[in-house]
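Questions regarding the structure given below will be posed in turn.
Removed: one protein chain of the complex. Kept in place: all other protein chains.
Every chain is named by a letter (A, B and C) in the order it is written, and numbering of its residues begins at 1.
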Amino acid sequence: MVDLSVQLKALRLKNPVMTASGTFGYGEEYLDFMDVSRIGGIIVKGTTIRPREGNDYPRMAETASGMLNAVGLQNKGVHYFVKHIYPRICDFNTNVLVNVSGSTVDDYVQAAEIIQELDKIPGIELNVSCPNVKEGGMAFGVSPRALSLVVKEVRAVYKKHLMLKLSPNVTDITELAKIAEDQGADSLSLINTLLGMAIDAENRRPKLSTVTGGLSGPCIKPVALRMVWQTYKAVKIPVIGIGGISNTADAIEFMLAGASAIQVGTANFIDPGVSVSIAEGITDYCRRHGFKSAKELTGSLIID
Amino acid sequence: MVDLSVQLKALRLKNPVMTASGTFGYGEEYLDFMDVSRIGGIIVKGTTIRPREGNDYPRMAETASGMLNAVGLQNKGVHYFVKHIYPRICDFNTNVLVNVSGSTVDDYVQAAEIIQELDKIPGIELNVSCPNVKEGGMAFGVSPRALSLVVKEVRAVYKKHLMLKLSPNVTDITELAKIAEDQGADSLSLINTLLGMAIDAENRRPKLSTVTGGLSGPCIKPVALRMVWQTYKAVKIPVIGIGGISNTADAIEFMLAGASAIQVGTANFIDPGVSVSIAEGITDYCRRHGFKSAKELTGSLIID
Amino acid sequence: MSSITNKQVLDFILYEKEEWANSALMKFKTTEVLPEIFPGQFVQVKIENSPDTYLRRPLSVNFTDRENSCLWLLVQKIGPGTRKLAGLALNSKVNMILPLGKSFTLPEPAKDSFQQQIMLIGGGIGTAPLLFLSKSLHERGYSPVFLLGGRSAADILQIDQFRLYGKVYVTTQDGSMGERGLVTEHSILKEMQPDRMYCCGPKPMMQAVASLARAKNCWCEVSLENLMACGFGACLCCVEKTTQGHVCTCTEGPVFNINQLLW
Partner (left out) sequence: MSSITNKQVLDFILYEKEEWANSALMKFKTTEVLPEIFPGQFVQVKIENSPDTYLRRPLSVNFTDRENSCLWLLVQKIGPGTRKLAGLALNSKVNMILPLGKSFTLPEPAKDSFQQQIMLIGGGIGTAPLLFLSKSLHERGYSPVFLLGGRSAADILQIDQFRLYGKVYVTTQDGSMGERGLVTEHSILKEMQPDRMYCCGPKPMMQAVASLARAKNCWCEVSLENLMACGFGACLCCVEKTTQGHVCTCTEGPVFNINQLLW
């Protein structure tokens, strides 16, 4: 028997597979396709203190082996979440984490405090890396000072698992990773989307209403893998790998590079049951390669 | 008749299509496939003051819509270039620019001085963004201070066209672009490869001898396009777009985003005559869209 | 009418195909039980062996035959995905997510005492979901009037099938079939005062039909074709600005009553 469970500090996942924020709705959208109790966790949609209408349509453009999005954190706000959505999803037999975003440090702190009161939510993922909103968002993720502040302030009020999601749009991701660790983050998830752009040559216009947007999918996997590896070597807290993961081999690659767990994002759109298949595939891989537990995979890349 | 010529300050290209350094050898490798006089320019292989053996094999890994390379600037050094290669290629009826790399500022300066003596080489492209060498290389491209210094020193000795190739592995490419402009670069080419990594899950090893390498191909196009657009808006000198360009539409997109010219890189490996087809395609596009010259395309993206 | 059927991921086999220069009518069959599908709902098709398409492609259900587990798609070849799909050889396997979205709202079954006048307006490939809708209307005792428009006669597809369910009027921009002009310029629109209109086609055409419906004070549903990444409410990419703010066209639509829209 392979032990698939992994421990992110005090947070236990039954297996290393989670789903990435903004790609899995509130989990409900996938109930027809899969049994959410068979994955380690769900990160629900980006949530902000006040409701947000998001960006104008069009918000999506397909690219080579990936896509750009410019959703812009559309959500009904944390109060709506608490009142209407939480009751529907609190009985999911898996870890449900809320992805929290904001325009000011105070936004983050307030949302964290409110979510802390929800018994069945064992943690939050701080999104300081959304490239699709004008104020805040990515700004926190690329500025060492701002990042330090937001993690510190949220940590001061939030006592459960605090996962920090890093932006890849930086010169040195380890610098920001270490700051987050120093300020008390429990784990680091990476990467969020790369800032990209698409143009329709025939009508000479940008494909997104916001001109630029966030790039995701298999095209970003090499960059994500590199950043996970760099970050794993730079910090002691667990790293969660994200970026183009579409099958078991991808997930294993991230774990070998240092990830303790992984998140499946855009691939959910194409193959809505893929996260369960990946969890099953990890068991199979461990068996074939003589690993007794998924934990052992983390960082076990062989460099001759 | 569409006028395809473009002017990069004093450097005139018969059309906006060039080939990217490290993907076109010295041009000779392509003579069986195409007529090099039909493109605007060739940037030859990365050249250093002393010969370099490059990195160990394996140096290449395929990725989703792209590839990683870790060639590490293998070349026989600038003196060999002057003596043995230059005589063979100096009669190409197109602009041949030399891509210059180094580990110290002095390396760059010396190589530039030597190449300046070559009559038929109208310019150099300073490569401060190679992610595949331990010392120097990318370090110059991601550090404002180092970049400032190297451009200034080379500019002091080099009088012909000085193109500076920017690294995409930075938080804010416009910051570095402006520094290069201020220090006297004549044009900016971007992007070089994104730093990435690939792992073979089955043998649990990195696919490259150097673990990380440079990502190129269609997968990076959205990031490149975004950076070209940002840079175009930030500087006054011409911008040359690079990154995943594989067909006419791609080239047009870069020009609409602000590029005065473009470079075709990895696509040459798959379709060795593609640069000529793109040059032809630009004429066709201009005709269909009522542009009298290719110049007019630059920055003509419509944002409602 | 909302979907009450669970969404599924199903493999189909391409069973029959009729291909034209710009489009193809494709009949698919599955060995599984075909879930209940309502007119206006769509499927998300995976395009195999296609380096240029990463995401699935949304296509309306053109017709179904649940007894034989068959489903028809009418596909216009406009890009790499639809071209690859339309070019498939018979017996190719095609994976779909279905059924997706909300269907057209059907009227109560017709009574002799009160026969509603129903008009279906389709532009180009926008006729795709209307055939399925006609069948359902027919089953409820209605004989709708069809107004089909296209650039030329080649764009007017499945006209014989439509004729099985009601009277068909045509416009083409080049006059090669029916009246010359746009669908919204057809003379029948001046004569008729329908109780219900259903419309699908290019956005400018649907906007023109919506204005017309408003002018006639006529109930009207349109089917939008916003760009989609997922198709089942997870990505929030397909939004339309409505009286309720941004709503997902893949779950709250693709069918909308024009009263909900800000056009």
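The rule is short, and it goes like this: a contact is a pair of C-beta atoms (placed from the backbone, for glycine too) under 8 Å apart; a residue touches a chain by one contact, two chains touch by 3 or more.
Quick caveat: nothing in here was measured; it's all calculated off a predicted structure.
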Visible contact partners (per top-of-document touch definition) of the missing chain: B, C
With the full complex in mind, choose from B:N15, B:T63 or B:T212 the residue touching the hidden chain. B:T63
Footprint left on subunit C by the chain that the document does not show: 49-51, 54
In the full complex, subunit B touches the hidden chain through residues 22-25, 29-30, 32-33, 45, 53-54, 56-67, 69, 71, 74, 217-218, 266, 268-273
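The criterion applied here is as follows: only the chains that are shown with their structure count from here on.
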Please find which chain has its CA centre nearest to the centre of all protein CA atoms in view. A
Roughly how far is subunit B from subunit C, centre to centre by C-alpha average, rounded to an integer in Å? 48
Counting only Cα atoms for the centres, state how far subunit A is from subunit B in Å. 34
Check each residue of subunit B and list the ones that touch at least two other chains. 65
Counting only residues that touch at least 2 other chains, which ones in subunit C make the list? none
